[in-house]
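The complex is shown incomplete by one protein chain, all other protein chains being positioned as in the whole.
Which chain is which? They are A and B, in the order written, and residues in each are numbered from 1.
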Amino acid sequence: MSEVGMEYSLKGILRELLSYKSGIASIVILALLIGLSVYTVVTIPPQKAIAMWRGENNMWIENPRNAAPEWMAFFVHKNLPKTFKVASWEKSFGIVKAEAPLPGTSIKKIHIEMSFNYPYDDFPSEVNIFFRAKFNASKNTPLVKIYWIKPDGTRIPVTEMTMRDPNQILYVSVDQQIYNNLVMWLQKEKGITPYKTVTTQQILFGKITPAMAQGKVDVEKGAYKLVVDATTYNKGDDVDLKLVVYGTVYGIAGTDHLRRPLIIALLWGTPVAIAFGLTASLAISIIQLFIATISGWYAGIIDSIIQRITEIYMIIPFLPFLIMMAAFYKLDIWTILAVVIVLSIFGAGIKSTRALVMQIKEYPYVEAAKAYGASDARIITFYIIPKILPPLVPGLIGSVPGFVFLEAALSLLGLGDPYLPTWGKIINDAYNNGALYKGYYYWILEPSFMLIVTALAFAMLGFALDKIVNPRLREM
Amino acid sequence: MSFKGFVRYTARRGIVLFLVVVVAIYITIIVANMGGKIDEFVKGDLYLQIAQQVKRDPQYKNLPGSEQEKIIKAKYEQEIKRLGLDKPFFQRSLIYLKDAITLNLGRALYMTSDSGSKLVRNIILERLPATVLLFTTAMVINFFIHLFLGLYLSRNYGSLFDKIVIALAPTSTIPGWFYGIFLILIFASWLHVLPYGGLVDVPPPTDPVAYALSVLKHMILPLASWIISGFFLGIYGTRTFFLIFSTEDYVEAARAKGLPGRLIERRYILRPSLPPIITNFALGLIGSWSGAIITETVFNWPGLGLVTWTAIQNFDTPVIVGVTVIYAYLLAVTVFLLDIVYGLVDPRIKLQ
Partner (left out) sequence: MAMLEVENLRLYYATRKGVVKAVDRVSFTLEKGETLAIVGESGCGKSSMAKAIARLLPRNVHTYDGVIRLDGKNIMEMSDEEYRREVRWRQISMVFQGAQNALNPVLKVGFQIAEPLMIHEGVPKEEALARARKALRMVGVHESFADRYPFELSGGMRQRAVIAMALITNPKLVILDEPTSALDVITQANIMNLLKKIKREYQLSFIFITHDIALSSELADRVAVMYAGQIVEFTDADEFYTNPKHPYSEKLMASVPTLRSEKKLEFIPGAPPSLLTPPPGCRFHPRCDKAMPKCREEEPPEVEVKERHYVKCWLYA
């Protein structure tokens, strides 16, 4: 009853595919994904991507940590803070730097005022000051006094320190000394002892009210000023600094625990996932095609051997074996791909193709070809393969999601390519850093979204093709 | 149904499968030892054992360290020769093979079983029941859901439910553990109604009924994740399957004979289609063992998969190899059991 091998034309298949809604949708999505992949690989070449993901040269230091994507603001109806920076060397309206050398000495007094506006509804996630000074660390190092001026004019002394390193970083929001200074100031000047949960950022950017004692602080929006009075002791010394007020949102995708913009991994995951999935699928399908054809055509001992090998393959546990290999030998993604392919070639798909080949072998026109002296190779290439190829295609496409998730799974277990930014890697990072407990849902949702979209697109295409190509299903 | 024929069939399948397992394990050993990993831990373990022995032996206990070292080394070399571990790789591999087949899997480097044993075999076998519990339950539930709903759909094909199932079939390409992450997100992280993972509440209830209920509560999310994953495609598959089988000529003949609808369904559609259904079930079961690793990691379920995960984290080589061996056995047992069921159900097999 089976109708082996209808004639298929590429155009005909395409036309029928477009008549299904799922066909159109999947083609559109896949075109988008492939376009995205190409764009990504062109704009961020692999070496650059790996370097960026390693965070070479502290390149992400001025990004907020675990920042949500900017569009989150839409959902919470709040103006969520974005990161902004003011540097003393900029020539701009709110930035003033005056130098006053003390005559007769090599001492110089530097006065820096940096004004900025804080219009957000929420507190910043972090505040850091990056110094860019010039001095010799073995001689007298500059003395720096930092003051904070709130919109209502209140002047708070932040800290007084002697610099150690020209490129010193002052982690204002976590510095214990600064915190103590601020609390003491609050107690002395305002008679308020803030509850222990109140953070440095809250004190700096919050309305100073007695409610602070219960831990309740509202944001004080307005014009702030950072004032720095520095004294340098040697000729040629100078002090410059950059204030970075870190937001809670960043970019289109947010950042992770290492301040890396997630968009990089999301973009780069696309070509990796598609390449991995498609290559695995294609390679396995083609190799299985050949094995099945040889098994079915030559039959006899070759067939028996291949059948036994298939049985052995069935017993070798695929994932544990793969995991064992990935765990013992540090594998990069292409080697993983190769291992996956080798572990799958004698899989179950061979059985059905082989059955088909054996069926076609008995057909009269094949016998006729043999009679006129066609070689085995010729018969296989021109008679058998065209008939067994179409039923393979839906399966090929439909198994791509499986491989995409396999790669994600390996990355989730920490066994994937250690340098490549992939979707699975993001989920792995998220899981290891407690994203679910801390409520950083976007960290998991974004790569998951990409995985789901990719998987569904390929799956829908595979199902649509199956409906077109599989004669039995056509009748339904 | 000849009993003798059946026994012969079973025995034959058993032997073939055992041979296949041997080959599979051998391949595992070769691959695992490509970087000398097995050599490493076998020899390391041996050294440790001998060292411990010597240190406890009253003869040597009070000797200075360097003396002990020499004795340990001498005994170690002796043992190596005796066990044949200094022979070329081929012979060594056969020794490892024998060990692996008899489940003499050595001792773990870092991990310990709950009962305190360092034997890899114990570590693994202790955790096996949890995996079997979770995944067999999932497979069985899925089997019956797909069977009944698929049967129902094949009778009402073309209906709205049918169209929905077909449209949503692609959602089954997403593996269960992935849905698992979302389920945890929703039900544990956001709604706080179900636990994040694990087998039972901590501390575990002492009353056996409460204990069982607690385990059940913890099984809900992992089971749900696999039920959701396989739902639409599974139903679609069995529905298409039953549709194809219900267009067989003998079904029409049964209708013509005036047999009642339910009887036809049972005897003329279900019974003949059992062999392929069982094959599908078999493949699914085999696949689910592999998927166990990630699911258990996501849900912190203390089974074989979690053991694998912990072993990876700790680079506990002997456990990793041991796990692979156990999985091979598991697969073989599964195939064997299903072959038996197949033989019982398909008369064509019984009689050949």
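Simple rule for what comes next: a contact is a pair of C-beta atoms (placed from the backbone, for glycine too) under 8 Å apart; a residue touches a chain by one contact, two chains touch by 3 or more.
These numbers come from a predicted model, not from an experiment.
*Asks:* So which of the visible chains would the left-out chain be touching?
*Replies:* Counted over the whole complex, the chain not pictured touches B.
*Asks:* Of the residues B:R8, B:K163 or B:K257, which one touches the chain left out of the display?
*Replies:* B:K257
*Asks:* Among B:G237, B:P272 or B:G287, which residue is in touch with the absent chain?
*Replies:* The one listed residue touching the chain not shown is B:P272.
*Asks:* Tell me where the left-out chain touches chain B, residue by residue.
*Replies:* Here the touching residues of chain B are 248-250, 252-260, 263, 267-268, 271-272, 274, 345-348, 351.
Please note the rule applied: only the chains that are shown with their structure count from here on.
*Asks:* Hey, which residues of chain A end up touching chain B in the complex?
*Replies:* Of all residues in chain A, those touching chain B are 22, 308, 311-312, 314-321, 323-325, 327-329, 348, 398, 401-402, 405, 408-409, 412-415, 427, 436-437, 439, 441, 444, 448, 451-452, 455-456, 458-460, 462-463, 472-473, 476.
*Asks:* Within the complex, which stretch of chain B touches chain A?
*Replies:* 16-17, 20-21, 23-24, 27-28, 31-32, 34-35, 37, 157, 167, 169-175, 177-178, 181-182, 184-185, 188-189, 196, 240, 243-244, 283, 286, 289-291, 293-294, 297-298, 308-309, 311-313, 315, 317, 320-321, 323-324, 327-328, 330-332, 335
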